[in-house]
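One chain of protein is taken out of this complex; the other chains stay put.
Let's look at subunit A:
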Amino acid sequence: MPQPREPAQPPSTCIVPPRSVPLSTTCELCHNRKPYLRRPKTGQKICQPCFFHVFETEIHNTITSRKLFYRGERVALGASGGKDSTVLAYVLKVLNERYDYGVEFVLLSIDEGIKGYRDDSLETVKRNKQQYDMALEIVSYKELYDDWSMDDIVAQIGNRNNCTYCGVFRRQALDRGAQKLGIKHVVTGHNADDMAETVLMNLLRGDTARLDRCTAIITQSADSPVKRSKPLKYAYEKEIVLYAHYKKLDYFSTECIYSPEAFRGTARALIKNLETVRPSAIIDIIRSGETFALERKSGGARLKELKLRTCERCGYISSNRICKACVLLEGLNAGRAAVQVNGAEDEPAEGLALHKRLEHLSF
């Protein structure tokens, strides 16, 4: 398929504009082809083949130097249909074939039940399944958590804190999905920008429980039977966007309609500015994060104490008697029961509106 005739600058705002007069005539890496883009990570003006090469090789280096996979391993790929997980699926397929990792990848999607967001992105994942010839497993909140979808949860608890529910539920859902497939390793599409953002957020919030571990490429905790890893840990978000664009990957680009907290937004804006001032800032932050260490008071003892047990309700591995998802679910169910008793047949919203109207009546 011929390359479309596009201007050297792709139509996104993400390319750093040249500092001085950009007149170099050849790619800074191969010194042969015409440069096609300015690389966000380094500012180098390079051609498309060199961009693909460095982007893929860096991910390959990350995988091999950290020994992420072993031959014959079956790995689930957390696929949302967004750019990160789509690029991850594509690149892993390419690398698996090119370097013969001998790994079998399976797409694993979570259906949170968010209309206008997840239903559309899941269609993308279904196409990816065909395109990349990978098996696909979809796990939904509704089937796992007493018929609760994210839309139902937001309708009940409002727009605040709903990320807490979604986070806890998704974590467990991914594990359950992986277990269903008999898989012990899930890779996710977290990119370098996400990592840097997390490092700064943990510093700003004083989250010492996570600060030194948040940059680990493989995370494995006592309360999860499945290990997680992030092969795109060092890949810039902008490069992922460019890669997906030039490779014409089929992905779904909409942010979750229940947008994240304001504070995270400030950290994101800060990173954006830092990157403008010094493009390497993102990996510099990750580098810093990797060197952070905290004294853990009798960490070993605590781990031993944390005997692996299972949740009394759902049987999922938990450090407490009842797992976090079940605790949240209990709160939700209590709320639903109350509404059913009080509201009888009425729609609760309508009842509330009527009540408000009555309050304002005067005689």
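Definition applied: contacts are C-beta pairs under 8 Å (C-beta built on N, C-alpha and C of every residue); 3 or more make two chains touch, one makes a residue touch a chain; residues count from 1.
We take it that contacts and distances are computed from a predicted model.
Looking at what's absent rather than what's present, what does UniProt name the missing chain, "DNA 3'-5' helicase", "Cytoplasmic tRNA 2-thiolation protein 2", "Postreplication repair E3 ubiquitin-protein ligase RAD18" or "[RNA-polymerase]-subunit kinase"?
Spelling it out: the chain absent from the display is recorded in UniProt as "Cytoplasmic tRNA 2-thiolation protein 2".
Which candidate, A:Q220, A:T254, A:T276 or A:T310, sits in contact with the chain we can't see?
Missing-chain contact among the listed residues: A:T276.
For a quick check of understanding: of A:N96, A:Q156, A:S288 or A:S319, which residue touches the chain that isn't displayed?
A:S288
For the full complex, which residue in A:L203, A:A216 or A:C314 touches the chain that was left out?
Spelled out, the listed residue whose C-beta touches the missing chain is A:L203.
To test your reading of the contact rule: which positions on subunit A touch the chain that is missing from view?
Subunit A touches the missing chain through residues 19-25, 27-32, 41-44, 47, 49-50, 52-54, 57-58, 61-62, 65, 199-200, 202-208, 211-212, 234, 262-263, 266, 270, 273-274, 276-281, 283-285, 287-295.
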